[in-house]
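The other protein chains are all here in position, but one chain of the complex has been omitted.
We call the chains A, B and C, going by the order they appear; numbering starts again at 1 in every chain.
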Amino acid sequence: MTAVFARLPFDVPTRSIVMAAALLLLVGGWQYPQFFSPPYLAQQLQSGAFLGIVAAGAMVVILLGHIDLSVPWTMTAAATVATAVVGLTPEVLVSEKGVLAGLAVGAAVGAVNGFGVAYLRIPSMIWTLATNNVLMGILVYFSGFYALSSRPSPLMSMLGSGRMFSIPNVVFVWVAVSLILLFILRSTTLGRRIYMVGTHEPAAYLSGVNSRGVLVAGFVIAGICSAMAGMLLAGYAGQSYQRMGDTYLLPGIAAVVLGGTSLFGGRGNYSGTVAGVMLLTLMASILSIMQAPEAAKQIVYGVVVITMVGFYSLRERYS
Amino acid sequence: MPPPMQYLESAREGALIDAAPLLQLTGIGKSYGGVVALRDVDFDARRGSIHAVLGENGAGKSTLMKILAGVVRPTDGAISLDGEAYSPTSPADAARSGIVCIFQELSVIPDLSVAANICLADPPRTRLGLIDRKRQAQMARDVLWEMGVGQDIDVSRLCRQLPLSKRQIVEIAKAVIRRPKVLILDEATSALTASDVKPVTDLLRRLRDEGTLILFISHRMHEIEALADVCSIFRNGTHVETYPTGSRSSDEIVQLMLGRSLTQVYPPKYQVHATTEPNLSVKGLRWNGKLKGIDLQVMPGEIVGLGGLDGQGQQEILQAIAGILRGVGGTICMHGTPLRARGPGDGISGDRRFALVPEDRKYGGLFLPLSIRANLTAPVMDTFARFGIISRKAEAGTVARMIEQLQIRAENLDHPVETLSGGNQQKVVIAKWLATKPSLLLLIDPTRGIDIGTKQEIYRLLRRLAEEGLAIMIYTTDYDELVGLCDRALIIYDGCVRAELAGDDLSEHNILKNALNLGEAPHSREAQQ
Amino acid sequence: MIIRTLRAHMRPLTAWAVLAFLIVYYLSIHPRGLSIGVLTAWSNQGTALALLAVGQTIVVLSRGIDLSIGPIMALTNCMASHLVNGGPVEVAIGMILVIATGAACGLLNGLVIVIGRMQAIIATLATGTIFSGIALIIRPIPGGDISEGLSDFFSGDFGGLVPMSLIVILGAIAAWYPIRKSVLGRTIVAVGSSESAAYASGLRVKRAKIGAYVLAGVFASLSGLFVGFQTLSGDPSIGLSYTLNSIAAVVIGGTALTGGAGSIAGSIAGALILRTIGNLLFFNDIEPLAQPLFEGLVLLVAVSFGAARLLRMTSRMEAFQ
Partner (left out) sequence: MLKTVARSASFAVMAALIAAPPALAETFMPDCYVPAAGVETIIKYERREGPYRIALVNGHTGIPWREQMIKSVKAWAARPEQARDIAELKVISTGSDVAAQIAAIDNFIQAGYDAIAFIAVNPTAFGAVIKRAERAGAVLVSFDNPVDSEKVLRITPEWTTFEGEIKTQSVVDQMKQPKGKVLEVRGIQGNSTDRDRHVGLERVLANYPDIEVIEVVGNWDTGTVQKVTADAIAVHGQFDAFICQHGCRGVTNAMEATGHPIVPVGGDAENGFVKALAARNIPGISVSTSPGQGPVAIRAAIALLQGEALPATVNLPTPNVKTADMNPNVNYFPDEPDTFETVTGYGSCGKDMVFTPDELNAKSAGNN
C-alpha cells in the first residue's frame, strides 16, 4: 500500500474487498438465485456507478488530506441548474447547454471549497459544511421563487437511464471517469502533486509545489464529479429534485476508506475505491432485498467498515 | 568482542569505581523483518561513569538505546540492571526501573508549560489528586537552577514559544528530575547552543559524581573527548570495542567506526576570483524584529557559512531569501536584479534559480511514504511533462543521472523514500534541488544527524558544485563545518552580522568569541578541555 | 502578563466577543427584549449542542475526532426515554445507566481506535452508524416518557434570574477544570500536542486517548439527557446534524482540529454562536425562503473568522499549521 506508484493497482484492500463482495454475492445467490442474473448484476452496476462517480471525487479530496461535505447539495445544485437551463432552452441540441451549466456549477463550488481550504485555511470539514448549507439556501431561495424546470436534457436521460448492450450507460460514464482519474493520478504532474500535498503540505511548499493551486484543483475535480453524479441521477430519475444527494455523502467517503485510502492523505489506490463502491452497493442491495430492518442495516454497515479497515491497519502493522 | 574491564585502571578521577557493572547486556540482537539492526551485542557499563557510544548512522546505537529505554524490544539476549533481569515494556516501565532516555527527536510537549513538561511523568498532586501547579512550578524552577539555567527560562511559558536550544534544556531537566540510575542522551546535545553546553556538561559531570551512569551518543568528537570517561564503538550492528577516553587517536577512532580509514574529511578550498559579480547580494535585510539589517554577498564559486548561537536569525536569513517569510524589509538581489520570491517554487525556473534545502528532511524535505523517484523529481517534473502529462522515459533518464551524481544507494526507486537510510535520504533532498540547476544553493544544517561517511560525500559534492560556479550559503550548527568547509563565515548575533571571518581568521576560537558577542570567549569549549 | 494571557486566549476570546455581539443584537431586535423567558429559550436550545461541543473538544484536544458523538447522544436520549421516569430512585438509577451507556459507547470508540489502530474519523463514523442502529431498535419511533419534574427543573430558570440550562453549561466548564488539572487531562493535552513526545516521555498515551473518548461519550450522554428533559421523549434520528455542528462549534471556538491547544469555554461559545445564528431569523423580517441562505452565509462568515490569523502571519509556513 505504501508503494504509491506500484505497478499492480490491485493492492491488499482491493483484494480483500473483492473477496468480501464475491462472498456477499455467493451468500446472496444462495438465497436468491436471481443474484447471478444479468439484469440484477447490471442493476447493481448502475446503482454503483452513481456512488462510484461521487467516490472518485471524494477520493481526490481525501488523498489531499481533506474531506468534502458539500457533496449532497453540489449534486442537487448541479442537477437543478442543469434542468433549469434545459427548461429555458428546450430545443434538442441547445438544451445540452444545461449539462455545461451543471458542470460549471460543480467546478465553481469546488473552486469556492478549494479557496476556503487553501487560501483561508479553514478546516475542510467545516468550510465544506458551510458551503453545503449556503448551496441549500440558494436552491431553496430560487426554487421557492421560480418554477424551475426539472426535466433533464436528452443527453442526461440517455446517459443516466439508457442502456447499451443491456449495460447501463452510466456504467460507461463511470468507467470513463475512472480512467481519466486514474490517468490523472498516475501519469500527470497534478496527480503527483496531489499525493505530495496530501502527504505533507509544508514539504510540498518547500519542494516548490503550488500547494494552494493543487488543493483548489482537487476540490474542483471533486465538485465536477459531484455535479456529474447529480446530473446523471436527474437523468436516471427523469427529474431533478431537492436533497437528491443526501444518500451519497457518507457512502462515498466510506467507499474510499474501505478501499484503503488514508484519511490523513497521500496514501491510497483508486482500484480500492472502485472495489469499495461495489461492496457498499452490493451490501445495500442485499440488505434491502432481505428486507432487513433499518437498524440492522446500520449495524451491519458499521461492523463491516470497522472490520475491514481494522483489518488493513492491523495487517499493515504486523506485516 | 570487547575486552572486558580493561579500562578500569584508567578510569578518570571522580568516576566511582564499582566492582560489578550497573548495566549488563548479553547477546542482544534485534531485527526488523529481515533487516538486522543489532547482532549479538555484549555490553557493560558501570555506575558513576559517562559512557560514550560511537558509530556511524545505522551502526545500531540508537536501536540499542531504544531497547534500553523500552521503546523497542530485543529479539534475542538478556539485560540485567543492578544485578536484576531487566526487560522494559515501555518508556514508562523503563523509567520506573531507573532508566531514562533523552531522545534525538525532542519529546517536550509544545502545548504544555515548561513546568508541566519538566514534571510530566510524576507531577505533584494536591490532596484531591489534582496537579498542584504551584509546587510543580517550584520543582521545575529548582531543577533548572540546579542545572545553572534557572535565570534563562520562565517555567510558566509554553514550550512552543521557546527556542530549540531551550527546549533541549527542558528535555534534559525532565529526565534529571526523575533522578535516574541510568541517563541516556541520544544526540541530546546536538541542538544546544554553545552557551547552553557548559551548564549541561557541568550537570552531567555532577550527576556522574553522584553515581549516575550516563550513556551518551554524539557525533561531536569534541564533546566526547571533553566529557566521556569510556567510549564504545559500534559498527554494522555489532559492538566493536570499548576503550577509556584518550587511549585512541582520532584516526584510530574513525577507522574503528568506518571499518576503513578516512583520508580527509573536508575537501581542499579553492580561491574565489574577486572580480566576478556577486551572485547574491543582500542589503539591509529586516524582518519581524529578528533580522536587524543584514548585509551580505555571495560570489559564484564561494561557500559562505552562517554561524553563531542557535536562533540568532541565521535560518531566517535563508528563509527570507527564499521568500518563505512575509513582511521582509531591505533588498535581496540575484545577479544584480531584485528577487521577490514568494517561496521555493519561485526559484525553480527562470534565469535566477535558487534552491533551499530545508532544515529537517522529515518535516520539510521529503514525502516519506512516496517513492524515491517521485521525491527526486518533485521540483522538476514539469520539465519532462507535456500538458501536465509526465514522460516516464524522460523522468527515468533524469533520475538515473541524479542517482549517479550523488551516489544514492537505493534498491528500488519505486520504494518509499522512508526505506532509505538517513544519509541517503539527505542526498535525495539535495539531489532533487540540484536537478533544478540552481545558481544559488541555500542549505540549512544539511549534515545534522548524518554519519561521517555521508557527511564527507556531501562536503565533496558541495565543493565540486562551488567549483562549477554555484554560489552556496550554508547555515550550520557545527563549528567544525564552518571552519573546514566554508570559504567565509558570517557570525550572526541578535539579527546582525557580528563578524565576517575568512582565511586564517576562520577558526573555532574566533567563531565562538563572536558568537557569544564577547571581546574574549571565557567559556569557550577549548577552555574546558 | 495580562496582555500575554489575552494573546494566548485570543481565539476563544474572539468567539465570546462574537457571541456577545450576536446576543446583544438578538435581544435588541426581540420584541420582548431581555427577559428571563427569552434568555431561557435561548440558552435551552444551545445547551445540548454546548454539552456535545465540550465532549468533542476533549477528543479534539487529544488530536482525535468523534463523528459518533451525535449518535451517542441520540442513543442515550432514547435510553433516557425508557429509563428516566418514575420515582426519584428510579430516575436516579436511570440517569446513571444513561451516563454509563454514554461512557460505554466512548469506551468502544477508544478501544477500536487504540487497539484497532484505526483513524478516528472512520472508526467513529462506523461506530456512529452502529449506535444509530441500536437507538432505532430501542425506540423505533420518537416517543417515551421522561420525568416531568426534572424536565421542568432543567428547562426552567433558577429563581427567575438565571436559566437552569445556563447553569448546566457553566457546570460543564466547571466539570472540565478538575479533569484538565488531573493527570488524565494533562496527558490528553500532551497526546494531542505531540503523541510521539508523550509516548517517549512515558505518559500513558493509550489510556489518555481512550479516556478522551469516554469523556466525550459521557458529555454526549448528558446532552442526550438534556434533550430528553427538553422534549420529554426520545428520538433516534436527532444525531447527524449535531455531530457536524459540534465540530463546527469546536472550530469556531478556536480549538485547532490538529489538537493540543484549545479551550472548552471557546467551544461552548462556538455552540451558542451557532444556535444564536438561527435565532437572528426570528424577528429579522427575512423572507422565509431566504432564511436557509441567510443562515448558511452567517455560518460561512463565522467560520471565516479563523482566517484572521493569516493576517498576523509572518512566515508562509505558518499557514500549514
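As a convention for this text, a contact is a pair of C-beta atoms (placed from the backbone, for glycine too) under 8 Å apart; a residue touches a chain by one contact, two chains touch by 3 or more.
The shown structure was predicted, so the numbers you read here are calculated from the model rather than taken from an experiment.
> Mind giving the shown chains that are in contact with the missing chain?
A, C
> Using the touch definition from the top, which of A:S153, A:S207, A:S285 or A:S313 touches the missing chain?
A:S285
> If the hidden chain were put back, which of C:I141, C:A174 or C:V301 would touch it?
Of the candidates C:I141, C:A174 or C:V301, C:I141 is in touch with the missing chain.
> May I ask which residue of A:V12, A:L148, A:V171 or A:V303 touches the chain that does not appear here?
A:L148
> Check each of C:I23, C:L107, C:L257 or C:L289 against the chain that is not shown and name the one that touches it.
From the options C:I23, C:L107, C:L257 or C:L289, the contact with the absent chain belongs to C:L289.
> With the missing chain put back, which residues of chain C would touch it? List them for me.
30-33, 35, 37-38, 40-42, 44-45, 48-49, 136, 140-144, 148, 151-152, 155, 227, 230-233, 235-238, 241-242, 275, 278-279, 281-283, 287-292
> Which chain A residues touch the hidden chain?
Residues of chain A in touch with the missing chain: 32, 34-35, 37, 39-40, 43-44, 46-47, 50, 136, 139-140, 143-151, 161, 233, 236-244, 246-247, 285, 288-289, 291, 293-295.
The rule is simple: only the chains that are shown with their structure count from here on.
> In terms of C-beta pairs in contact, which of A-B and A-C ranks higher?
Counting C-beta pairs in contact for A-B and A-C gives the edge to A-C.
> Go ahead and note the Å separation of the Cα centroids belonging to chain A and chain B.
Chain centroid spacing, chain A to chain B, equals 45 Å.
> Can you list every residue of chain A that touches 2 or more other chains, as numbers and ranges?
As it turns out, chain A has residues touching two or more other chains at 202, 205.
> Specify, in ascending order, the residues of chain B that touch 2 or more different other chains.
324, 343
> Spell out the part of chain B that touches chain C in their complex, as residue ranges.
Residues in contact with chain C: 71, 90-92, 94-95, 101, 103, 105-112, 116, 120-121, 123, 125, 128-131, 133, 158, 174, 287-288, 319, 323-327, 342-343.
> Help me check something: in the complex, which residues belonging to chain C touch chain B?
8, 178, 181-183, 186, 189-190, 192-194, 196-204, 260-261, 313-317
> Along chain A, where are the residues that touch chain B in the complex?
Those in contact with chain B are residues 2-7, 187-190, 192, 195-196, 199-200, 202-210, 266-267.
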